[in-house]
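Have a look at the structure that comes next, please.
Omission of a single protein chain aside, the complex is shown with its protein chains in their original locations.
Then we have chain A:
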Amino acid sequence: VQQSHCVASASAANQEPDFSRPSTRSMQFMLLFSRQGKLRLQKWYVPLSDKEKKKITRELVQTVLARKPKMCSFLEWRDLKIVYKRYASLYFCCAIEDQDNELITLEIIHRYVELLDKYFGSVCELDIIFNFEKAYFILDEFLLGGEAQETSKKNVLKAIEQADLLQEVRWQTDSFFHLVFQLILRSN
């Protein structure tokens, strides 16, 4: 007999959280790959051997590339949820945990694409190929340990800009240059 009042009866709701379940990453990894299956970026937030990473990458790329265009952006793979979206010739693919929100992960992916787009100016796959290290730097200013560290587009781009500037200036141990540089940074 089902109850119409849902407050007191149910099994799953109203229980204490399960403290025994070890928390792992929300996002376990992010992969970017082309339609031919060539890897363009791999960010791992869980410790795995090179061999394991290669195996996962190979299998997942195959699985995602086999998906038909009309299918939804989510699939179950091993014990993870995979969220993927294709932008032009690149697939952006994230692995999240069971309790994570797939829809907001799509927004995370989109935000990253917007950041790349703003930085490179109408980004295309070639930009990612030839400037892969920049793609990593941008990602590392947006996500840290698989979670968003900054939700303002402007702030992420500003940080990258400043860091790029820092690269240009030849680092001197001379305190004068050091001081001047700090001033430049603060004024931005």
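Going forward, a contact is a pair of C-beta atoms (placed from the backbone, for glycine too) under 8 Å apart; a residue touches a chain by one contact, two chains touch by 3 or more; residues count from 1.
In the analysis below, contacts and distances are computed from a predicted model.
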Absent chain [UniProt protein name; select from "AP-1 complex subunit gamma", "Ribosome biogenesis protein BOP1 homolog", "4-hydroxy-3-methoxy-5-polyprenylbenzoate decarboxylase" or "Rab escort protein 1"]: "AP-1 complex subunit gamma"
Contact footprint on chain A, counting only the chain that is left out: 2, 4-7, 9-17, 19, 23-25, 39-42, 45, 47-49, 54, 68, 70-76, 101-104, 106-108, 111, 129-130, 132-133, 136-137, 140-141, 144-145, 147-155, 159, 162-163, 166-167, 170-171, 173, 178, 182, 185
